[in-house]
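All protein chains but one are shown in place.
As written, the chains take the letters A, B and C, and residue 1 is the first residue of each chain.
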Amino acid sequence: MSPRKAYFKHVPGAPGPLRETVERRVRFEEVDAMGIVWHGRYVSYFEDARVALGRRYGISYADFIAHAVPAPIKRLEIDYVKPLRFEEAFEVTAILHWSDAARINFEFQICDAAGEAVCTGCSVQLMLDHNLSLLYSPPPFYQAFLDKWRAGDFE
Amino acid sequence: MSPRKAYFKHVPGAPGPLRETVERRVRFEEVDAMGIVWHGRYVSYFEDARVALGRRYGISYADFIAHAVPAPIKRLEIDYVKPLRFEEAFEVTAILHWSDAARINFEFQICDAAGEAVCTGCSVQLMLDHNLSLLYSPPPFYQAFLDKWRAGDFE
Amino acid sequence: MSPRKAYFKHVPGAPGPLRETVERRVRFEEVDAMGIVWHGRYVSYFEDARVALGRRYGISYADFIAHAVPAPIKRLEIDYVKPLRFEEAFEVTAILHWSDAARINFEFQICDAAGEAVCTGCSVQLMLDHNLSLLYSPPPFYQAFLDKWRAGDFE
Partner (left out) sequence: MSPRKAYFKHVPGAPGPLRETVERRVRFEEVDAMGIVWHGRYVSYFEDARVALGRRYGISYADFIAHAVPAPIKRLEIDYVKPLRFEEAFEVTAILHWSDAARINFEFQICDAAGEAVCTGCSVQLMLDHNLSLLYSPPPFYQAFLDKWRAGDFE
């Protein structure tokens, strides 16, 4: 398990990634007996930022449900850099990388109030049809989102 | 908020309560910065025992869903007696008290390995129809369960 | 288990309660298979508001730890009025009621975006000394807080 330079390879000619940042503060129940955030909680920190980005760009859970396209998480990676403590403020950034396929490639970055890296990671989601088979290409509502993204509508 | 003698009044002539006990061990993520189980986790300990009792007597979540009878929690009480620590073994007992109405009255008792009381509590659920209105009497599948209970089939 | 008019009796001559409200939005992981917030999550909603009030008035977890005064939750009550759904915005208000004793009486109110009651509840905490015995009167740092409260410094 060697260190990775980048979670996702750059696709030549693809538009730049989309970003959304949420601000959070560590809750008491998220801290473990060592006084630091339990490593499993970061999954929900990532999700907070992923949900915020989805809401902003019209590709939220609700949109996927409305179009009957399940998009389960296929893979998750987390790299822990330094711990967070109770009441600490931090920022979670979700970075959506371009893909032509029926998949959603998210990178995540968590920084503390001083701007130092706390944690990074990524998730990969695959889009399914109503039989839960893999889609070979993005469904129409998601293709429309990709078209706008490529057209520069989100800049 | 005075101490209570009993969570539920005894209904004269009612059959004795039904009980189910599950064994658990405190998980690392359930412990807080003080090294003891965070007070909010006890709700899921209670649920473990409630689910086990429901499974045993045919009144599980699946049964309520199959009969399209939502039974949301209306009220919850928890009295904390002494803390639990990481890796500690404990027992959770759910005690179903008789009610003629379309409600489910659960009492809970948590004991440590020495049999000492750790926590007690109760939950009240109300049964609804498909319009989410309160039922005035138990639905047929639950009435059948009550009839068996009164007939002594569970002794 | 009869319905309650008030979680705490008014103490004659006591100053009015202190309040703090936090805004939240339902997270995906807080919603259950029914599509509504799982009843156990409300404990952490209450805590969000309790922590915010403690931070504002100098009686936070950190203050209790700094003064070596454990203040465990002794009792918790929750009354569920109507459900919350994924992404729904809501407000949690913590209301600290006056007590001369070494106890902390919190009432909680959760409202949806329309201002309708979602849930109410209360928690009682007891303050302990370093031997984990009950304190008969508030420790100096908390008494100083009570004195300011009574003097009207928080109005």
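FYI, a residue touches a chain if its C-beta (ideal position, glycine included) is under 8 Å from a C-beta of that chain, and two chains touch if they have at least 3 such contacts.
Remember, predicted model here, so these are calculated numbers, not experimental data.
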| item | value |
| --- | --- |
| Option touching the unshown chain, where B:34, B:51, B:126 or B:146 are the choices | B:51 |
| Residues belonging to subunit B that touch the chain removed from view | 27-29, 44, 47-48, 51, 55, 60-62, 86-87 |
| Interface with the unshown chain - residue positions in subunit A | 1, 7-8, 34, 36, 39-40, 43-44, 47, 70, 72-80, 83, 105, 122, 124 |
| Touch residues of subunit C, complete complex, unshown partner | 28-29, 31-33, 35, 38, 40, 86 |
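By definition in this document, only the chains that are shown with their structure count from here on.
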| item | value |
| --- | --- |
| Chain with minimal offset from the mean of all protein Cα atoms | C |
| Proportion of interface numbers common to subunit B and subunit C (over half same, under half different) | same |
| Maximum centroid distance from subunit B, chain identifier (CA atoms) | A |
| Whole-Å gap separating subunit A and subunit B, where each centre is the average of the chain's CA atoms | 38 |
| CA centroid of subunit B to CA centroid of subunit C, Å | 24 |
| Shared-contact residues (touching 2 or more other chains) in subunit A | 28-29, 86 |
